[in-house]
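Take this structure, written in structure tokens, and hold onto it; I'll ask about it next.
All protein chains but one are shown in place.
Up next, subunit A:
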Amino acid sequence: MAEDLVLDTAIRDWVLIPLSVVMVLIGILRYFVSKLMRSSNQVPDPKMVKEGQVIIRARNLRAAANYIPAKSFRARRVYFSNEENGLLYVPKGQAQNAQAQMFSDPNMAMDMMKKNLSMIIPQTLTFAWVNFFFSGFVAAKIPFPLTQRFRSMLQNGIDLSTVDVSYVSSRSWYFLNLFGLRGLFSLILGEENATDDTQRMMQMSGFGFDPTKSLGAEKDSLDIFQHEWALPKFEQRAEAVLKKLVS
């Protein structure tokens, strides 16, 4: 019964294809706009940069600790984490309030807002556009059956309960595009686009990010690190590899 629903080819030519193309183009546009808006002239706080570099160095030491002898490792560890003038040691009371720091730097908040806007505005506009022009009719049919539960999801904007659920309204086709095109964007725009969202999330969560805290954490993990020199075992390893090559 539902199968004899015939869709006009004009729907394909004027709704389905334009909608998908517009979604792709808007995604690309958003990528370049956000790239342009990324403020490049901000001068980072030297203290912050310094702390970040120290953390990176400590992390590198931890990652490569097994390639140096125990004595060298201990010397380096002391350099980083001793209680008097170690690089990772933060004196009490010197830790500044992260909240205050955030307010002292309006640039950061501004940047964040720009990024969010570049995300939200195109989506709202496209949604409004779809709603205005293409609401109220079936635009596509998904090739697999679904239960009634999905009706509100797929037939958003159609108030008919007799239409088969696999018919999709244009508004829902928009949502399907919104989520499904993410993979395509990561292909055509490179990995940055895909990671952008997650990075943004990271930044959001780390908004009140406190560098002294991460210094302390790095110091702790360096302190409890178990050092084991890897090189003595490497002869055996090399032997195995060479044997494999020869045989």
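To be clear about the criterion, a contact is a pair of C-beta atoms (placed from the backbone, for glycine too) under 8 Å apart; a residue touches a chain by one contact, two chains touch by 3 or more; residues count from 1.
Just so we're on the same page, contacts and distances are computed from a predicted model.
**Student:** Name the chain not shown, per its UniProt record: "Translocation protein sec72", "ER membrane protein complex subunit 6", "Cytosolic Fe-S cluster assembly factor NUBP2 homolog" or "Small ribosomal subunit protein uS7 domain-containing protein"?
**Tutor:** Protein name of the absent chain (UniProt record): "ER membrane protein complex subunit 6".
**Student:** Given that one chain is not shown, which residue among A:16, A:54 or A:163 touches it?
**Tutor:** A:16
**Student:** Please identify which residue in A:49, A:128 or A:187 touches the non-displayed chain.
**Tutor:** Going through A:49, A:128 or A:187 one by one, A:187 is the residue touching the chain not shown.
**Student:** Tell me, which residues in subunit A touch the chain that this view leaves out?
**Tutor:** Residues 7-9, 11-12, 16, 20, 63, 66, 140-145, 168, 176-177, 179-184, 186-187, 191, 228, 230, 233, 236-237, 240, 243-244, 247 of subunit A touch the chain absent from view.
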